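Note that this complex is displayed minus one protein chain, with the remaining chains in position.
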Amino acid sequence: MSDHHAEGVGAHTASAEYIRIAVVLFALTAMEVLLYEACFGHLKASMPGLSTSLSPWFVQLLLVLSAFKFWLVAMFYMHLKFDLKVLQWLFGFSLVLATIVIMALFTLFTYNRTLWWWGGVPW
Amino acid sequence: MATSALEYGHATAAKRSVLVEWLTTVDHKKIGIMYGASAFIFFLIGGLEALVIRTQLMRPDNHLVTPDFYNQLFTMHGTTMIFLAVMPISAMFFNFFVPLLIGARDVAFPRLNAMSLWIFILGGLFLNFSFLLGAAPNGGWFGYAPLSSRMYAPGHNMDFWVIGLQILGVASLAAGVNFFTTILNMRARGMTLMRMPIFVWAVLVTQVLVLLSFPVITVALIYLMLDRTFGTSFFNLTANGDPMLWQHLFWVFGHPEVYILILPAFGIVSEILPVFARKPLFGYSAMVFSMAFIAFLGFGVWSHHMFATGMGPLADSFFSLATMLIAIPTGVKIFNWIGTLWGGSLQFKTPLYFALGFIAMFIMGGLSGVIHAVAPADLQQTDSYFVVAHFHYVLFGGSIFSLTAGAYYWWPKMFGKLLDEGLGKAHFWVMLAGFNLTFFPMHFVGLLGMPRRIYSYPAGLGFDTLNLLSTVGAFLLGSSFLIFSYNIIKTWRSGAQAPADPWNGATLEWSIPSPPQEWNFAVEPIVTEKDPLWGLKRAAGVKVLPEPPRVSGEGIHLPAPSWWPLIVSVGFLTFLVGIMVKHASAFPFGPISIAGFAITLYGIYKWAYEPVDGHAPTT
Amino acid sequence: MTTAALDLHAHDAGAHHTSMPVPSRKLAMWVFIASECMFFATLISTFVIYRDSHAKGPGPKDVFGVPLVTAGTAVLLFSSFFVVMALNGAQQGDRKKLLRWLSLTVLCGVFFVGMQVYEFTHFVTEKHLGYTTNLFASSFYTLTGFHGTHVAVGTLWLATLLKDAWKGRIPPAKALNLEIAALYWHFVDVVWIIIFPVVYLMSLGR
Partner (left out) sequence: MPLLAVVLAGLAACTGPFPQSTLSPKGDFAQTVDHVFMLTVYLAVGVFILVEGVLLWTIFKFRGKPGDAEPKQIHGSTVVEVIWTIIPAVVLAIVAVPTVQAIFKTAEVPTVSADGKAPLKIEVIGHQWWWEFRYPELGITTANEIHVPLNRTIDLRMKSIDVIHSFWIPQFAGKRDVFPNRETRIWFTPNTTGAFPGACAEFCGEEHGRMDFYLMVDSPDDFASWTTRRQADSTLDNFGFAKPAVVAVPVVPAIPAKAPAAALVADTVAIDPKVAEGQKLVMAKGCIGCHSFNAMHPTKGVIGPNLSGIGTRKMIAGGWLEGSDENLKRWLQHTQEVKPGVGMKIGPVTDAEAAAIIAYLRTKR
C-alpha cells in the first residue's frame, strides 16, 4: 500500500522554489519593520506624510503581512499545499478556532472595561 | 534497565511475571482494562464522597463534617467524577474497542498509550493522596480565582488540585493525539470514514474536543501554578490581575469538557440501540454531523457559566442564543434514536435497559440545560441546586447510564463471561429509582433558593424534606452499585461463558473470540459496508456465525512491551511534585524537579531509540 | 493473508498499511500542532489582555527594541528555510546537503535561544523588568518563554537528528524522521511570525 504515500517533498518543489519563498519571507519581514519605523519609529520624522496616512492602518497591515508569511511557511515549507486535504482541514480549523478565541477574549475584556457597569466607584 | 525490549522480543513471553507483564504492557486491551478498573475504583471513592455529602445535608444545621472538610469533599467529588471516573471509563472503551471496531491490531502508538494510562493513574493517586495529608483540594472543581490563590488558599490543598489536573491533562492530550491518529489511519481496508461504527465517530469528535480545549486549561493551570509558586499575579488582585481571566479560560475549556463527557456516551448508545432493535441506526450521517456540530458549537458557548458576572446584555444575548442552538443537533440525536427503535423488534437485555434509561434521563437534563441557557432566568438558577440537578441528569443520567450500558454490552467481549441478566435488571431499576429520587428533588430545592456548595442550611427555609429525599435516594443509588459489584464478582467466579457474538452484533469485534486474543484479528478484516458483521451474516444466510477458533499467533508481530512509558510518567510526576514542594526559594526549581525532569528526558530519549520490532506471541 | 495482517502496525512509517496516504507519525505531528495552536492562542490572548497592566515598573514601550527581535525573527525564518533544504537533501540521499543545512538549522536554533536569553537578561538587569514586576512582564515572559522552550526542544531534537545524520542513520527511507521534526520546527517558526508583530510591533506602535 505504500503507493498511497505522498511522494517526497522534492518531487513537487525544488530547492529553487524554497529559495524564492525565503526571499519573499524576508521581504515581508523587512516590510513589517519598515512599516513600524515609518509609522512610529526612526523614519517617522523624515516622512511625516506617509506616517500619518499609514499609522491608522498599522495593525491591520501588520496582520495581513504576517498572515501572508504564515501562509507561505505553512503551505510550502510545511508542505500543506501538496499534502492530504485532511491535514489542511485539521490545521485550518484549529487556526480559525484559535483566532476566534483570541478575538472573543479580547472583545469581552475591552468591552467590559469600557462600559458603565464596570465604571468602578472609588471605595 | 536490564530488561531491554530486545530481550523481551526474543525471550519467551511466558517467563515474565504477571506484574511485570501488566506494568510494561502496550496491549490496548490490557491498558483498557487497567483504565476501567482504576476508574471504577475512583468512581466508588467519588461516590463515597457524595454519600458523605448527602449525609451531611440530610437535615438542617447538621454537624457531621466540618465546613472545610465538606468543601474538600465536594471539590474532590466533582474533580474525581469528571477527571478520574467518567473520562477514564470512557477511555477504557476507547482503548479496548476502537481498535477492535476499526479492525486494527492496536492503536497507532502503543507505548504512548501506555504512558497515558500511567500518567492518569499516577495523577489520580496523587490527587487522592492529599486526603492522607488532610489537605485535599477545597476550592471547588472550577477553582475560581482569587479563592484559589496563595493568599486565600495558603495550604497545599489547591497545589494538589493544580498539579493533579495538570498531570491528568497531559494524559488526555497524549491519548487525544493517539486516538485521532489511530482512527484516521488504522482502519481496516474498505472502512471509509462514513462506514465507521458510530462509536468510533464519537471518539474521533471527542478527541478533537480534547485536543483543542485541554491546551487552554493547561495554560490556565500554568498561570495558577505560577501565581501560587512563583509570585506572579495573573489572577491576583494585588497587581491588577483579573479573576475574570481565570473564569473565561476555565470555561473555554469547561464547556467543551462536558461534551467530552457526553459524546462517548452518545456513541455507546448509538451502538447498542441498533443491535437490540435489530435494525440499523436511523440517519447515520445525521448522527455524525450532529456530533460534529455539537462539538463545534461547544466552543462558542462558554460564557453561559458566567451570566451572573454581569458581562453586559450583548454578550449575555450572544451566549444565550448560541447555547440554545445546541438543543437542535442534540434533538436530532434523540429523535434519531427513537427512529432507530421505531419499527424494530426490541430485545430487552440489560444493555438496552440502560440505553433507554439514558435517553429518558438525558432529555430531562438537556431540557434543564436549555432553561439555564435563558440568561435572565439563569440569574435565579445559577449556583443553586437547580444546576446541581441539571448536571447530574446529564452526567449521571447521561454519561453513567450510558457507560453502564456499555459495560453490560461489552463485558462478554472483554472478559469472556456474560454478566447476570437478572442482577443486571435489578441494578437498572434500583439505579433508575435511586437516581431520580436523589436528583429530581434538587430542581425544586434549587428553585426554592438553596445555593449549592453550602455545608449546611438553616431550618425554616423549606429545604428539609427535599434534602432528606435526596439523601435517601443517594443511598439507594449507591446500593445499585453494590448490586453491580456483586454481579461482577459472581460472574467472575461462575458466569456463563460468553460466545463470540452473544447479542447478534453488527460490528467487527463480535467476529473474534471472547475475550480477544492478543493480536485481535488473526486475519485482517476487509470491510465493504456499514454494519459489516450483519452483512456477513446476511450473505451467509445465518443468524449466528460459527464460533471463531482460537488460533496460534505464530508469525504475527506485536509491539514489544516497554518500561519507558512508566518511567517517563514517574519522572513527569516527580517533576511537577518538585515544583509543588518548592518553598519560595530563589531558585525556581528544586532538586526534586530537576531529578524528575532528568528522568523524563532520559526516558524519552531511551524510548525514542528503543527498537519497536515486535515479539511473536506463543499463546 | 498473514502477510497482509503483518502490516497492521504503522510504527515504522513507510511500508505499512495506513488508511490515509500519510504516515501515522506525521499525522500525529499535525494533530499535535493543531492542539498547540490553542496553547499559544491562550498565551497570546493573555498577553494582549495584560500588556497595558504595568502600573508598576516599565511597560512595553520602555523595554522593547526592534533591532534585536528583528534579528531573531530573521534567524528563525532562515532556519525554516534551512531545514527544508536539509529535508530535501535527506530525501534525495544527499548526505552532504543534509548535514550542511541541518547544522545550519541547529545553529539558528542555538542563536535564537541565545538571543532570547540575552534579551531576558537585558530586560531584567538593565530595564528592571523582573518576572513578577507587573502583569505585562509576567505575560510577556511566559508567552515568549514557552515559545523559547519550544525552540530549545526543537533544537535538541534536530541536534539528535544531526548526530544520526552524521552517523549515516538517515537514509532517504528514514527521511520521515527529519520531516516530522521539520514540521514541528516550522510551526515554532510560524508562532513567532505571529508573536513578532502582535507582541512587539503592535505594543510599540500605539
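A few notes on this one:
In order of appearance the chains are A, B and C, and numbering begins at 1 in each one.
In the analysis below, a residue touches a chain if its C-beta (ideal position, glycine included) is under 8 Å from a C-beta of that chain, and two chains touch if they have at least 3 such contacts.
Fair warning: this is a prediction, and the values are worked out from it, not measured in the lab.
The chain omitted from view is touched by exactly one of B:F179, B:F282 or B:F481, namely B:F282.
When you scan B:F214, B:F234, B:F354 or B:Y455 for touch with the missing chain, the hit is B:Y455. Considering the whole complex, the residue from B:A135, B:L447, B:L545 or B:V570 that touches the absent chain is B:L447. Residue B:S320 is the one among B:T80, B:N95, B:N185 or B:S320 that touches the chain not shown. For chain B, the residues touching the absent chain in the complete assembly are 66-68, 70-71, 139-140, 144, 146-147, 152, 237, 240, 242-244, 277-280, 282-286, 308-310, 312-313, 316-317, 320-321, 324-325, 327-328, 331-332, 334-336, 338-339, 341-348, 356, 359-360, 363-364, 367-368, 370-371, 374-384, 444, 447-458, 460-466.
The definition used in the following text is that only the chains that are shown with their structure count from here on.
Chain contacts here are complete: no pair of chains fails to touch. Centre-to-centre, using mean CA coordinates, chain A is 37 Å away from chain B.
Residue positions of chain B touching 2 or more other chains, listed in rising order: 184, 212, 216, 242, 245, 252.
In chain C, 7, 17-18, 20, 22, 27, 31, 34-35, 37-38, 41-42, 49 are the positions where the chain touches two or more neighbouring chains simultaneously. Listing the residues of chain C that touch chain B in their complex gives 1-2, 4-12, 17-20, 22, 24, 27-28, 31-32, 34-39, 41-43, 46, 49-50, 53, 55-56, 131-132, 134-135, 138-139, 142, 160. Touching chain A in their complex are the following residues of chain C: 7, 14-18, 20-23, 27, 30-31, 33-35, 37-38, 40-42, 44-45, 48-49, 66, 70, 73-74, 77-78, 80-81, 84-85, 87-88, 91-92, 172, 175, 179, 182-183, 186-187, 189-190, 193-194, 196-198, 201-202, 204-205. Listing the residues of chain B that touch chain C in their complex gives 104-106, 108-109, 173, 176-178, 180-182, 184-187, 189, 191, 211-216, 218-220, 222-223, 226, 230-234, 239-242, 245, 249, 252, 519, 521-524, 555-559, 605, 608, 612, 614.
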